[in-house]
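Just one protein chain is left out here, and the rest sit where they should.
Moving on to subunit A:
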Amino acid sequence: MRCLDRSLGRVQRITLQLVTLCLAIATAASPVSAHGGGTPQIVDAPAGPYRLFAWTSPDPWRAEELVHVTVAVTRVDATGQVFPITDAQVAIRLISEAQPDQALTFFAQPVSAVATGFYEFDHKLPGDGLWHIEIEARGVEGVGVVAFTMVAEPAAPTRWLFWAGGAFVAAIGALIVLQAARQRALRREQTGQKQPVGRQGARPAFRIER
């Protein structure tokens, strides 16, 4: 590292240190996959000893796309104070109306150390149609279950046409710019015009005020 330090200039060394610092911060920070709320599906629903909340995204759900479910598990004490349940086991069951015997069960993970009592899971939805979603929260106080339904739309058509169209437009734009530049250079050559002063050689970007 010292050898590397000696071979680098001061500017490069500081840049390297800054990048290292950013990477260190990035590594120290807790990764969170989703921080957007989503569409509320269950709001303050009593489920056994708990009160549950659930949000889904995107809106609408689509087959072959990643779907996201966030669940908040809370408990209300006798004074009406709401507490997050941080050590619950949250199981989410997805049951397709088309194949009710093939339920998919997942365990949601805590969102982050800050979002206490919040759990989430992501999954690529296998098919479209009506989906019955069951959320089961299990903790030391007991078990609570809530359910809701979602309608998933068919898979979106492939987007390669969209990207190909974009690439085509970009290529045409680049060709126009190149052609214009070439014609301009040609015209200059024909008229024997010199380049403007501002484009000749090195020139300070601005004058330093003292």
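Things to note:
The rule is short, and it goes like this: a contact is a pair of C-beta atoms (placed from the backbone, for glycine too) under 8 Å apart; a residue touches a chain by one contact, two chains touch by 3 or more; residues count from 1.
Everything below uses one rule, namely that contacts and distances are computed from a predicted model.
Missing chain, UniProt protein name, picked from "TRAP transporter large permease protein", "Cytochrome c oxidase assembly protein", "NADH-quinone oxidoreductase" or "Electron transfer flavoprotein alpha subunit apoprotein": "Cytochrome c oxidase assembly protein".
Although one chain is not drawn, the whole complex shows that of A:Ala78, A:Val114, A:Val140 or A:Leu161 it is A:Val114 that touches it.
Touching the omitted chain from subunit A are residues 10-11, 14-15, 18-19, 22, 25-26, 28-32, 34-40, 43-44, 51, 53, 55, 57-59, 72, 74, 81-84, 112-117, 198-199, 202-203, 205-206, 208-210.
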